[in-house]
Each structure stands twice: as structure tokens, then as C-alpha cells.
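A single protein chain has been omitted from the complex, and every remaining protein chain is retained in its original position.
Moving on, here comes subunit A:
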Amino acid sequence: MDAVEKANTERQRRWVKDQKIGEGMYAVVYRGREAATGRRVAIKKIKVGQFKDGLDMSAIREVKYLRELKHQNVIELLDVFSSKTNLNLVLEFLDTDLELVIRDRSLVFLPADIKSWMAMTFRGLEFCHRNFILHRDLKPNNLLIASDGQLKLADFGLARDFADPGYKMTCQVITRWYRPPELLFGCRYYSTAVDIWSVGCIFAELMLRTPYLPGESDMDQLKTTFRALGTPTEEDWPGHTKLPDYVPVGQFPRTPLRELFTAASPDCLNLLSKCLIYEPRRRISAREALNHQYFFASPKPSHPSKLPKPVMKASPTAPLEEMNGNVEMNGSGPGVKANPPNKLKRKLSSDDLGGRSIARKLDFSQHRQS
């Protein structure tokens, strides 16, 4: 046995797989624990063998970036090891995600709760941006929530580092409802501002308790966006008509945010509007956002441990699990039940990425293991 194999075997021994909790085309997720301490973990086994061109891209990205990032508000990749022809990612175990929290109608959000979630989101994002990494898939169900209430950015399957000058980036990133207009116009040279737009949409969703800009197609997404925020003029956003996929989608007047967000404070709306500025260069940065008056004004952000959370079923079976990345929604693993069919699924439509499935999440809220 050579040195690498030996090291790998030792790593493998540190972790115990307990129970399979989901399976997709690209990965199987297990609930597991650390052998020495019993600490709960999620083990994501990525099937390598079946791909002609080697590892799935999102797995590479996830390992590449999570291996380097360590922050209170970013999911921790604890270990990576291989077994036979598979790659295993050992991830921090997290109880639930922000989408399930938003959807749980029995939970009441206080303004301080929303502030707390936003602060944690911006902190995690600031850390990524500080380290020159774009997340490119922020949405409520990629914001996972630990048992102590800390919110963590997860699913780095679409992340990448800042492009060098002149290098093109793909515009087919970020789940549609959270995708900024520059990407919808096919822009290949963009920046951290794309993530900020997504955070703005999440911010609005926390207040509305329903997705803010739920477009039904890419074209409809532009329309939905402009209907909500007004069609940008050349003055609002210089140069946007020259973007590769620019199409005029009609003129809509700008309606004040106040009309939709009736209960929000002026500080709150000011920050929201700065996240949703059309011109990416003028959009607020994560660091500026964290220093925004909204966070310092009363009420103080709720202590994470007090944030509302869906009630976990007291069954011994798997609670909600870290289950992102390339797990197929319609994978038919035993006992796995996908989201109920819904036209407005919170995922990239399959044509977005040439049929390749990315960034999906299983829903275990209705799952009972036999």
C-alpha cells in the first residue's frame, strides 16, 4: 500500500456512515458521525466511476473552495477521502435551511429575526468575497441553519474565483428567481455584485414570506424584475443595452418599495434598495452592507439561538440534512420523496445548463423512513 493510500485509509476510518438519507444521479448522502467523538456529520459520496470526463464539475468546485474557506457562516468541509471509485465529502451536519423556515407558516418572524439572518448571510458572503470567491447560487435553501441558529452558506457547486481580466465567465449561474439582470442579459464579465442581488431577493423574501421575483422563464424573469423595480433607463444603468443578450422587454414604471413592504423600516428599505440597484458597480458590497445603518438601528438582531425554526419531528429517522450540490431532485433512492410537483421549482431549469443537473436539494420534510 503506498503512502497516499495509507493516508486515505486512515482518513476513511475517522468517519462512520450511519444511514443513507438521499440519492441522486451524482451523489448519495449519508448521515454519519466521527468515530472518535460521535459528532454528527453529513457524508456526501460522489460517484466518480460513471463519468467519462472524470469528476463532476460541481464536486470539484465544492472541494476546491470549501477546503479553503473556514468561517462561522460558511458550511465546513471537514474531510475528503476516497472509497473504491468514489469521492466522499464529509460536511458539517446542519439541521434545516432558510427555505423551510420561510415556508413554515406556523413561525412568526420578528423584524429582529430577519436582521439577524441578513447579518449572518452578509458575513458569510463577505468572507467569500474577501477571499475572491463568487458563490453564484445564493437562495434560501442554500442558506443552511445549524442547531445553534447560525446561518451558513452552503453549496459551492457553482462557485468560482474572480476571473482574471478578459476571461469570460458563464452567465448560466444562479437560480433564476435570484439571478441579477446582468446575467439575464448574458453578461460574461461580472463581479461580486451578482451575489448581492441574490441576497436582496432573499431579504425581500424574508419579509414577504414568498419569493419576491418568481419568473417562469428567463424572459419572464426580466419582465417580473422590471415590473417590480421599473425598467432601467440608460441613466440608471449605463451600457446595459449593449450586453450580449439584451432584449427590450417593455417599459414598466418604478413602484416605490414602500408599497409592497408596508411594515419595513426606512433603514431596512434603504438597504434592500441598495442590494437591488441595476448598475452592478453601484450595488452595495457585502462589507458596506454590514456597516449599514439598518443593522445598528433598533431592534438589535436576534440572538441566533432564539431564531424561529421548524419543529423537528421527534422520529429517530433523519432530520433535514445538508443535501445540496448535485443530488438529483428526482432520484429515486429508497424512501426519498421529492418536492411536490410545482411549476415554479426553485431550481435551474434543465436547459439552463445543457441538461446538466446542478444545485438541487432533496426535501425530507415529508420523508419517513420505514
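As a convention for this text, a residue touches a chain if its C-beta (ideal position, glycine included) is under 8 Å from a C-beta of that chain, and two chains touch if they have at least 3 such contacts; residues count from 1.
Everything below uses one rule, namely that contacts and distances are computed from a predicted model.
Peer 1: Refer to UniProt and select, among "MAT1 centre domain-containing protein", "NADH-ubiquinone oxidoreductase chain 3", "Dolichol-phosphate mannosyltransferase subunit 3" or "tRNA-specific adenosine deaminase 2", the name of the complex member that is left out.
Peer 2: UniProt protein name of the non-displayed chain: "MAT1 centre domain-containing protein".
Peer 1: I'm checking contacts with the chain that's been left out. Which of A:D56, A:E76 or A:E126 qualifies?
Peer 2: In the full complex, the listed residue that touches the missing chain is A:E126.
Peer 1: Out of A:I46, A:I145 or A:L243, which touches the unshown chain?
Peer 2: Once the missing chain is taken into account, the touching residue is A:L243.
Peer 1: Which one touches the absent chain: A:K20, A:K45, A:R61 or A:R283?
Peer 2: Going through A:K20, A:K45, A:R61 or A:R283 one by one, A:R283 is the residue touching the chain not shown.
Peer 1: If you put the missing chain back, which residues of subunit A would it touch?
Peer 2: Residues in contact with the chain left out: 2-4, 6-7, 71-72, 108, 110, 112, 115, 119, 123, 126-127, 130, 132, 162-166, 182, 187-194, 237-240, 242-244, 279-281, 283, 287, 290-291, 295-296, 299-303, 305-306.
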